[in-house]
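Shown here: the complex without one of its protein chains, the others still in place.
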Amino acid sequence: MLGYLIRRLFYAVLAVWAVSIISFFIINLPPGDYVTSYIAQLAIQGNIIGAEEAESLREYYGLDQPSYVQYLKWMNQIRQGNLGFSFEFGLPVNDVIGERLVLTMILAAATIVFIWIVAIPIGILSAVRQYSIWDHTFTFFGFVGLAVPDFMLALIMMYFSFVLFDFSVGGLFSPEYVTASWSLGRGFDLAQHMIIPIIILGTAGTASLIRITRANLLDELRKPYVATARAKGLSEWRLILKYPVRMALNPAISMTAYILPFLVSGSIVVSVVLGLPTVGPILLKALVAQDMFLAGGIILLIGWMTVVGTFLSDLLLVWADPRVKFEGR
Amino acid sequence: MESNPVEQELAPEIEDIVEERISVASQRQLIWWRFRKHRVAVVATALIVIFYTIVIFADFLATNVPADSEAFRGLMPPQQVHIFDGWKPSPHVCAVTGARNPITYQKDYVTDCTEKIQVRLFARGYDYKLFGVIPTDRHLIGLSDDTLRPEDYIYILGTDKQGRDMYSRLLFGTRISLTIGLFGVALSLVLGIVLGAVSGFYGGLIDNLIQRLVEIVRSIPSIPLYMGMAAAFPHDWSILKIYFAITIIISLFAWTDLGRVVRGRFLTMRDEDFVTAAMLSGASQRRIIFRHMLPSFYSHIIAAATLALPLMIIAETTLSFLGLGLRPPAISWGTLLQDAQNVQTIALTPWLMIPAIPVILVILALNFMGDGLRDAADPYSN
Amino acid sequence: MFRTVPTSRLLIIFSLVFAMMLVAVACSSDNDGLTKAELEAALAAQKPAVMPAAPAGPSAAEIAALVSGAVAAAVEDAVGAVPEGVSSADIAAAVEAAVAQGASEGLTAADVEALVSKAVEDAVSGVSGGPTPLSAAQIAAIVDAGIAAIPAAAVVEIEVIVEPDAPVLVGSPHITTDPQGGNIWPSIVLNNVPSSFQEAPMLAALVASGDLPPVEERLPTNPLVISPADGIGKYGGTWFRAFTGPADGQNMERPLKDHLLYFDTGMTDVQPNIAESWTVNDDATVFTFTLRTGLKWSDGNDFTTDDIMFWYNQMLLNDEINPTTPAWAVHGGETLLYEKISDVTFQVTAAKSYGLFIPLIASVIVAGPHTRGDSGGGGYAPSHYLEQFHPDFVGLETANANAVAAGFDNWSNYFLNRNHANANPDSPMMTAWRVTQSISTSEWAFERNPYYWAVDTDGNQLPYMDKVVLTLAENLEVLNLRAIAGDFTVMGRHIDIAKLPVFLENATAADYRVQFWKQPQSGIANISFNESWDGNAELATFLQNVEFRRALSMGLERDQINEVFFLGLGSTAGLCKGFPDPDNPGKYYGEDNVQFNPGPANTALDALGLDKKDSSGFRLLPSGERLVLNMPGVVAAFEDYVGINEMIGEQWKKNLGISVEVQGLERSLHSERAAANELMIQNWESSGRDSVLITPTHLLPVAGALFTDVLGARWFDGRDNAREPVSEFIKEQQVLYAEGISTSDPAVYLANAQRVVEINCEMVNPITTVMNKPTYVAIIKNNVRNIPNSLPFSFHAQTSGNGFPETWWIED
Partner (left out) sequence: MQSPEPETVVTDEDTGTRPLLSVEDLQTYFFTDEGTIKAVDGASFDVYSGRTLGIVGESGCGKSITAKSILQIIDNPGRIVGGQVKLSSNGDASKNLLEMEPNGEEIRSIRGGEISMIFQEPMTSFSPIHTFGNQIIEAIRLHSPLDKEEAHGLAVDWLRRVGIPSPEQRMSEYPYQFSGGQRQRAMIAMALCTEPRILIADEPTTALDVTTQAQILDILQTLQKQNDMSIIFITHDLGVIAEVADVVAVMYLGKVVEIGPVESIFSSPKHPYTKALLSSMPTIDAAPRERMPSITGAIPHPQNRPSGCSFHPRCPSYMSDICGLREPDLVSIGTDQQASCFLYGRN
């Protein structure tokens, strides 16, 4: 058991390291570098920078060194908890990401909770009342949820929340709370603004979790231990909740790990459309501007979150399913 | 954690009975029987067939050259095709004239049903090559030649802001989006099967390595990956090349799901008798994998591929929407929706969002079909 | 899983989906639009007016009389004595006749100018052997006087009416081009400082509590006095806007002008700003500036010429802050010399005549520290604050250690961050509002600068509005949706012209009006042909051929582009035609070049040896290869360049049989490829009335320009990998440029600038498509006052700064 955990942890660390290399590789993939895009930006404003100036700018930003040197320097900084320096913001990456990362995580966590809260009861209902009108309805909407592209849903919901409900558009806070310090009111405001993003982010996940829960529960419901429990005289709902649902939750738990990167990736698109102050939009901007440490830092953090999320969900699984422990995988 | 150590359920007696009859049927027949029973899946399959027919006959079905623009007919709402004129069957559309309203700056169009523009089947239209070889100018529907005036037109689904025919563009977009998905799935199938099979068959270190790879690929957010790669394309690539490159990129990161499925099957199958038998009889590992093990779950692979296709389509659509995938002038569902991603479309010209309908329908249909296939293919499924 | 769904339910499900979709579509068709008759009227109205309507306001005769009188007076002033043989009355009569004739046909200010100038010239030169012919400058002065005499309202009205391709703007009541009464533009009042000063209530409270010195002590002895556009305003209120992130600094850098000198609203004249006056010596090599006395930074510290010397010597010339000295600070091969004369006076010396220096100081090129501080530019810097971060004052080690402690790599990064007022609210500022909340957060906020050095004509310290609050909108759709909802007080930046119909529809509900802020003589989509492109030697000769370009120009249906991408709000004029402009020729050159004329275009192409076509109907190069033009478009730029290129490509295909490849490129990739001389054709904007010499890179290949001759520009700048321009006209433009930026004679400068554009026009490089669309569609709350009417847009004068936002106020 402990061995398994240690091995698991080791893999997690390995994965984070691999992610750092890959993210560094990715941001160095496109031709050019930050100076190129900086020059392009200046050119739009009518400022033209010559090749010599560009070279000295590269030197200034350390972009003239071979990429492995840059990588090692970056790693060294990361070792000290410093993700590097954002060229575009002119600020350390840590400062740039700051609250956005917290909001991203809150959003992802809230979405996962939303998915669970919505999908599991519906999945259970669909399975227990298989082929009922509810089952068909939820299944249908589940598939529609899978099929509608996130960004479409985001745009439409945004527009109609504005037109029909006069809801302040985009963002995660009302204007009066944007810079306020954390308080009950701000938390409530955040919760209110997170509804639409969560619904949009959660639809696909909810749909697939409903399907998974339903299918698993249907399998479990046919297992003999259900008959055993029933023969004991347990009431139907107590029985279902205690036995097959617990079993059917295992795949849901493992799915959570796989949902996390999807959520973060998906939240990029949704955040861009809805204008959420999460890391998504600045990641896009940083990639366009080739602000490499900012982009790399965010990718690394997301990768890290995913690896940790997978790890946590594995732990959760060990807790939820004693067989895993037994097998010592 | 992937494989459920609990043995597959004990089939209740009632299923034993069904099994017995079925045990005499061939595998293929069996799948077909089971599949046929999923009526939703059958309908979905029919829908998919229709869509792929569109892919093949896009030119024939189109009413206008998709790139033909006419600014002063921009943002025209869909024209209704009337089948009857009174009681007389006489397919026509009503004449529409319009201009920019000088007060609201919206495009205003007025339908005048006193002027009827005759529509017929197999009408003459622009020249094209059917299947890429047969030159013709016949289209499924179009304006009747004998009554045609220069100012007559037919825009079944309206026009976009450049005054291009949304209907024809949608057909061509369908062609690109559905084929890009196919290529992508094919590629990720190959990757997924090979890596999954190797991983599941050999197990141990190789399995561990491949599983780590899967984990790493999955922990990197896809958008930056796509962006980085898309930006790295050589600049002189044509749209067609970029199209394929994007397909490859999408599939490079889409194989993991399939890989896991295949691996899981291999893990359980490795210990089965027929594999042991094959091994004992001295078959090469390659032969065992590709001759013995893989065919035993072709159907699963097909089902998995069907379920992967919608993901591809969504990926393409999303990427194009973000401006990272296909770009105009390429026409795909994604690029069409890119034009619809704004406030004025939702508020004033919602027909530009029509391309969302086939996206949703195809994804729905593929999911239903995949589900049906999967259930049909798996004798142990409920 | 679904095996028992009955078919009937299935049908219901699928029909449900369709129903949902159809409802969405059906909603669209009920446009509360026009009846057929109205539509026909609208259609007729959209056709270009053949005969311009007679101008309202003063009659042609009245204008002529006014002009001629003023001209006569000016001639007498200018020349002292009238040239022999001609009386000022003669001149006046000639002018009157010319203007009267012209005006009856409806004229633009440019026409008036041309007529007057011609009349004067004729009158003067008509005298044989006149001993004192007027200089160009004198004639210009006379003409100016004549123009000035025309009532401003009349000119404006004439402009609107005579612009032939513009749609009739009488339409929406929400589009305001002519607010009621009062001054149209704000103006600076010189030598008339109010005797007493008042301040905003929020500051009065601070003064009362002793936290702030009284307003008299905060203001310089002679503050800048601004006469607002409509009248004196009231204090209070918050200016709500939105921004898109830290890269959107320009959002507030534009309205907040802390330049030493600045332009008037019309952007033609340089005016005092932080510096109250300046002088230039005769050969334009020595410039002396005098600052206002008693200026203070927003933190209350004195602002003196030390702040200028610190900035120039310790920052601009410091290799670590500025790895290379900006081009404007090097002239005649030498760095400019800055010298302090007194606390309020300093002097700049150039090695060679540098007539352009004063406009550069006033423009965005030098600007103030709010705009340029983050890169070490900006004309001056808060030395009392920045010294603690500079190694010259605290030593290199301390400076670096402080930087590392703050999370920066080195001292210069940290230093620049500290001087980046948008990101560092601690940084003292000279702007009307100072930053209170950094641009790196989701709310970028400003508060009035209690030491702002400008007052209105009643002595009220500006600005009127207390705060500026910008909320972050990560996405332009969100931003525009908020604008539609009426969330913004005044907002022009980022407003999407394509959404104009939606804006108008919601104007009443959200209580705002719409203004078009136009950039005169600006190209939106100019197709530049790179004369030094060498990807295919055969094709390159065509790119260099003016006949080829002219044929392409004639193959364009510009009204289509205008209609689709700019709602018909632009004009299809070329560079050669359009508004009167000090920098551009007032004559209509080569009109045929800009009109759709496929017949002659095809004939010309045939004549060039491109007469053979392949089976698909595309023209072949003489070598037999298909002629393919590659026209990549920048994606996610402020215009839909890919879409425009696509449309242009289709038109050339259809009209001329020329094959065009269109491809979308990321902006940085696009400019990188352009810099590598890989692009044969580019489509980009060109800045407008902004002096072509201040921002030359769009129209002529100098200063690293990447459009008409990439290698030629490098050659001009003396860089590597260069090639002398092959075309004579390019060389001519370069010569004109070099002469123009040096000259001390404004007339030469003007003439050269005009000639440069004239050459672009004659040589059809670039081909212009649509011009003069509203650069900003400004959304203005109905209760906002003092916004100038028809604010001209300019990049280098930093619109909306030229509207003097410190005078804007919100009526309750």
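By written order: A, B and C. Residues from 1 in each chain.
Following the convention adopted for this analysis, a contact is a pair of C-beta atoms (placed from the backbone, for glycine too) under 8 Å apart; a residue touches a chain by one contact, two chains touch by 3 or more.
What you are looking at is a predicted structure, and each value in this text was computed from that prediction instead of being measured.
J.: Which of these touches the unseen chain: A:Phe140, A:Tyr177, A:Tyr243 or A:Phe311?
T.: A:Tyr243
J.: In the complete complex, the non-displayed chain touches which residues of subunit A?
T.: Given the touch definition above, subunit A has residues 130, 221-225, 227-236, 242-243, 246-247, 320-323, 326 touching the missing chain.
Here, only the chains that are shown with their structure count from here on.
J.: Should the pattern of chain-chain touching be classed as line, ring, star, complete or other?
T.: Basically all the chains touch each other, so complete.
J.: By CA centroids, point me to the most central chain in this structure.
T.: That would be chain C.
J.: So the centre of each chain is just the mean of its C-alpha atoms; given that, what is the distance between subunit A and subunit B in Å?
T.: Computed value for the inter-centroid distance: 26 Å.
J.: Subunit B to subunit C: how many Å between their CA centres?
T.: Here subunit B and subunit C have centroids separated by 46 Å.
J.: For subunit B, which residues are shared contacts with two or more other chains?
T.: 231, 341-343, 347, 353, 356, 360-361, 364, 368, 382
J.: Going through subunit A residue by residue, note those that touch at least 2 other chains and give them in order.
T.: Touching at least two other chains: 30-31, 144, 155, 159, 215, 272-273, 288.
J.: Please output the residues of subunit A touching subunit B within their complex, sorted ascending.
T.: 11, 14-15, 18-19, 22-23, 26-27, 29-31, 143-144, 146-152, 155-156, 159, 163, 215, 218-219, 222-224, 250, 254, 258, 261, 264-265, 268-269, 272-273, 283-284, 287-288, 295, 299, 302-303, 306-307, 310, 314, 317, 321, 323-324, 327, 329
J.: What part of subunit B is in contact with subunit C in the complex they form?
T.: So the residues of subunit B in touch with subunit C come to 37-41, 43, 67-72, 74, 77-78, 97-106, 108-110, 112, 161-163, 231, 235, 238-239, 323, 327-329, 341-344, 347-351, 353-354, 356-357, 360-361, 364, 368, 371-372, 375, 382.
J.: In their complex, what parts of subunit C are in touch with subunit A?
T.: Counting only subunit C, the residues touching subunit A are 1-2, 4-5, 9, 13, 17, 240, 245-247, 250, 320, 323-324, 327, 364-365, 374, 407-409, 412-413, 416-417, 420, 423, 437, 440-443, 445, 469, 471-475, 477-479, 481-482, 485, 487, 636, 666-672, 675, 687, 695, 697, 703-706, 717, 719-720, 795-796.
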